[in-house]
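Every protein chain but one is kept in place in this view of the complex.
And now, chain A:
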Amino acid sequence: MAGAIIENMSTKKLVIVGVILLLFQAFAFMVGGLIAPSPTTAVHYLATKCVDTVKHRQETKWFMPWGPDQCAKIRTFDEAMAKKIEANNIVFAVHIPLPNKEMSSWFQFMLVILQFDIAFKMYNQIEEGVVVTVDVGLAYRDDTFSEWTEMAHSFEQRKLSCNFTTAKTFENEGRYYECDPLPFMEVGSVAHKYYLLNIRLPVNERKKINVGIGEIKDIRLVSIHQNGGFTKVWFAMKTFLTPSILIIMIWYWRRITLMSRPPVLLEKVIFALGISMTFINIPVEWFSIGFNWTWMLLFGDIRQGIFYSMLLSFWIIFCGEHLMDQTERNRFSVYWKQVGPIVFGSFCLFIFDMCERGVQLTNPFYSIWASDVGTELAMAFIIVAGICACLYFLFLCFMVFQVFRNISGKRTSLPAMSKARRLHYEGLIFRFKFLMLVTLFCAAMTVIFFIISQVNEGHWHWGEHTVQVNSAFFTGIYGMWNLYVFAIMFLYAPSHKRYGDEQSSGQCITGDAGANSGEDIQLTTTITNVEGPTEIYKMTGKQAQE
């Protein structure tokens, strides 16, 4: 055997494979753009101001903003002032979702953002760096008549970051501050139909709790959840992709085990890439429909993280194995310097994720950004991860540069080589350039679509059709990397074919090389000819060089 399938395939067949892959790619984009709705929905909620009339409560009472047993409401706080209602007796109630709707486990997750409407008053301004203390309870129920069941209750602190853009004069009293939205709540599964949030802003002058937070007019919440339609399309895609990648993986590994030599590093890495892709593909999310698994969000992050670090490691090792220099590689330990930053960086992000989404498993209101120490810690993790990423890309760029330098070096000496050697190097160069091209294409597509989805408002109107750009981005890019892994496993699997008329087994090359006064020590570094990277072969190589 000599070389991978890609070298031995005729151009015609390669074009056919390319076109088929492109068709699948287009299909992946279309599924997202035309069938799926936008990936997520944001819903506005304006908290209803309820009055807690009972003085000393024995048990927690839940306040409904509307419906049959709604609470006693006030429209404005002037009303409360007139009725002498204290701040501690005002409950901001928000029912998720809005009337006549219900939540569904297809929504996958729900995160809620908190926004304060604070009016400017000359004598009641927001103090610098003030912290709001929120007493918040979350309850659920699955029908419209049963009692609410408490899900979480917590005292949370959030730092207000508001600024007043106009001049602070009497003229501008009553204008609102511009406040940054605050992260409020995150739940990893939407297992219940109705949720109820009761928020209080208790005041304690002695302990300086909620003093100097300005004149709050309203509390607004925005809840974000994944659209059910998008989830369905996404699941369908995963369910379809899992067996396709699994089958090609099995086929690939069978090919490798069929050979007489043990698999080389690059082959193992490609296989590992396939495994991590399958790991991400396996639609375990189906279980979230039936079970209340809040850790699914975290699990999804971990799976994605594993795939990304695998992909990055693959690029490094692929470049390294095609360096065509004099060093002996084929061992994972050679790459610790390049793979180290990836592992360390993803470990940092993992710790960060555990701190945020991990803690949210027990307290959905937790946010690492809420406290100063947490913010610094989170920033530290992210900066370290960023440095690792930079380091990695420097390594990668340097390696790619080296490969190209070696390629141009080899180019000049190519005509002087024997046919087998020439074919071997041409194969190497072709393989490298092909992957380089495909990878660059995929990366560019990802970046372009990412930018489009960021700057775009979410959908394009195209005739009477609406194209959901964001959904197309997700399904298209997800499909693309699946096809990428698929193509790599297919095209870089060892081929059974032989080089045309040349009887070029590994042995042949060695013989050839021996005759041609050793330029072929490099051959040991590549996959193709290491069929039986035996001691004899190496020795002959060395002898020849001497």
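Here are a few things to note about the model shown:
Simple rule for what comes next: a contact is a pair of C-beta atoms (placed from the backbone, for glycine too) under 8 Å apart; a residue touches a chain by one contact, two chains touch by 3 or more; residues count from 1.
Heads up, the rule we're going with is that contacts and distances are computed from a predicted model.
Missing chain, UniProt protein name: "Protein Wnt", from among "Mediator of RNA polymerase II transcription subunit 4", "Ubiquitin-conjugating enzyme E2 32", "Vacuolar protein-sorting-associated protein 25" or "Protein Wnt".
When the whole complex is considered, the residue among A:Ile5, A:Cys71 or A:Ile216 that touches the unshown chain is A:Ile216. Touch with the chain that is not drawn comes from one residue among A:Met9, A:Met30, A:Leu46 or A:Val343, which is A:Leu46. Chain A meets the missing chain through residues 37-46, 48, 65-66, 73, 75, 77, 80-81, 84-87, 90, 95, 97-101, 104, 106-107, 111, 113, 115, 117, 121, 123-124, 174-176, 181, 201, 203, 205, 210-211, 213-216, 220, 222, 224, 227-230, 301, 304-305, 349, 352-353, 356, 450, 453-454, 457-458, 474.
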